[in-house]
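Heads up, one of the protein chains got dropped from this complex, but the rest are sitting where they should.
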Amino acid sequence: MAKRPSRQRSGVGRRITATLGRALWWTAAVFGLPFGLLALWWVLSADSQTFYLPPLSEILASFDDVWLRSDRLRADVLPSLLRLAAGFLLAVVVGVGLGVLIGSFRRVRAFCEPVLEFLRAVPPPVLVPVLMLFAGFGNTMKVLVVLSGCVWPILLNTVEGVRAVDEVLTETCRCYGIRGPARLWHLVVRSASPQIVTGLRQALSVGIILMVISEMFAANNGLGYTITQFQRTFAVTDMWTGILLLGLLGFLLAMLLRLFERSALRWYFGLRQSQRDDGQR
Amino acid sequence: MTRAATAAPPAATAPAPAGRSGGTGRPRGGNALLGLLGFAAFLLVLEAVPRLGLVSANYLPPTSEIAVALGELLGEPRFWTAVTDTLRGWFLGLAIAVALGVLVGFALGTVPVLREFTASTVEFLRPIPSVALIPLAVLLFGTDLRSVLLLVVYAAFWQVLVQVLYGVRDVDPVARDTAYTFGLGRWARIRHLLWPTALPYLLTGVRLAAAVALILAITAELIIGAPGLGNEINRAQSGGAVDSMYALIIVTGLLGVAVNVLARQLERAVLSWHPSVRAEGTR
């Protein structure tokens, strides 16, 4: 990717310089802009008198107090994350399970498709009022909200993945007597896994949104609740720390999923790369 | 084959492993009938469950009652104002996001250095949940349309940008070399090489962004209280008008379906006009 003009020099020295140069370049490329932007924000907001846009220095200074030195990590962040995790994992179980079922049988798929198309198109946040009716204001409601939003991308992507299972592999399994759970895992789920992971990625971003929203509606703890409280009490600096924390969490969770994807789909990226190479030959 | 799948982690459309096609495409008429049956069954179950007392009708009114409420809504000017408000927020937000996404995407995509230096920032900003901006929007703009736009644009922008970046990256190296050999200028290259290659990706981005934009528009109305369908749902819920609430939710679902269908139609229409893209797409 990084192609830079390298000056003509000789031997080892040149190679070391080149390696060093590449490392420096990479570091600059990765960290340059983010830190540049932060610095810009810092400088521009330094003398900010606008009530809603406090200086970044203040925000960062109070981040520590608001989140780390208080009980909020345990009392607010943890419950939020647990609810997200519960809803997300349930959605994985339900979505992959139903997706495999629906994707495996053409008739079932045809039967369910229009209903699924409709349910998927309902914006998940509008289900919050509905689920509040059924499950009140407690944790159950919030987990259900996350579940109800996360399940569709996982389900629909799983159906797509299962549909696309290679015929030759299916026949191979039949010939070699690979049936039942072994077939389900080694053939169906594994071959649908790239699509399933795509579904997980979509579900995660929906899930975080719903986690926050369900807490903005009705809660007495959680990230969404706390941030809304800050906003309502005009604790603007604290609110900004909350926005930063939420952004950070979104990023970290996405990274976590990326790590999982890298290991679970190593074969898939390798396969695709080899097909690309073949195509270019 | 899904075009979006050609580039690394595709944003949404499920990547079909290249060269492994599924055995699909059998009688369509029978499928449509089955689908209709499925929908009828779905409605019947929703009608039966409260009638049989499995779930209290206070929580889930029978389908027929929801249908009646929906009929009443359709006669109210207030409802249509709400629909218009929601669609305005959706459309303006989407338009701004697409314009920004295309501009930024092409700028970053065509200049390798820029692209390299912005990659990490894009990766960092993209997963930030747009709802994190809700408190800020409330403080800055109140229940104004601008609150809705802030959320919608933020959420939809990344969908477009990322797809455009994939698209620009997908330019055939041979074609690029050819373009250089013939001394095509920067604009000619964008016009004849980048744009046609990136167009299918852009349209995928628009489709994804359209869905996300609708979700965020309604969310903003629901949480912030900006005028629109989301706000109406909130009112119906707090007013105890459960059947209207369900009717409104159904309307949002229908809007969602309409947005998906429209976006797909747009995709198909534009791509069918585009011979170069088509030839590539069938590869």
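Labels for the chains are A and B, by order of writing; each one numbers its residues from 1.
The criterion applied here is as follows: a contact is a pair of C-beta atoms (placed from the backbone, for glycine too) under 8 Å apart; a residue touches a chain by one contact, two chains touch by 3 or more.
Convention: contacts and distances are computed from a predicted model.
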Protein name, per the UniProt record, of whichever chain is missing from view ("ABC transporter", "NADH-quinone oxidoreductase subunit K", "Aralkylamine dehydrogenase light chain" or "(2Fe-2S)-binding protein"): "ABC transporter"
Option from A:Ser57, A:Ser70 or A:Ser274 whose C-beta touches the chain left out: A:Ser274
Residue touching the undisplayed chain, where the options are A:Glu58, A:Glu117 or A:Asp166: A:Asp166
On chain A, residues whose C-beta touches the chain left out of the figure: 166, 168-169, 171-172, 174-179, 182, 186-187, 190-191, 193, 267-268, 270-271, 274-275
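Everything below uses one rule, namely that only the chains that are shown with their structure count from here on.
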Separation of chain A from chain B, taking each centre as the mean of its C-alpha atoms, in whole Å: 17
Complex contacts: residues of chain A adjacent to chain B: 1-3, 28-34, 37, 52, 106-107, 110-115, 117-130, 132-134, 157, 160-161, 163-167, 191, 194-195, 198-199, 201-202, 205, 208-209, 212-213, 216-217, 224, 227-228, 230-231, 234, 236, 239-240, 242-243, 246-247, 250-251, 253-254, 261, 268-269, 271-272, 275
Residues of chain B that touch chain A when the two form their complex: 8-10, 12-24, 26, 30-32, 34-39, 41-42, 55, 58-59, 112, 116-121, 124, 126-136, 138-140, 211, 214-215, 218-219, 222-223, 230, 233-234, 237, 242, 245-246, 248-249, 252-257, 259-260
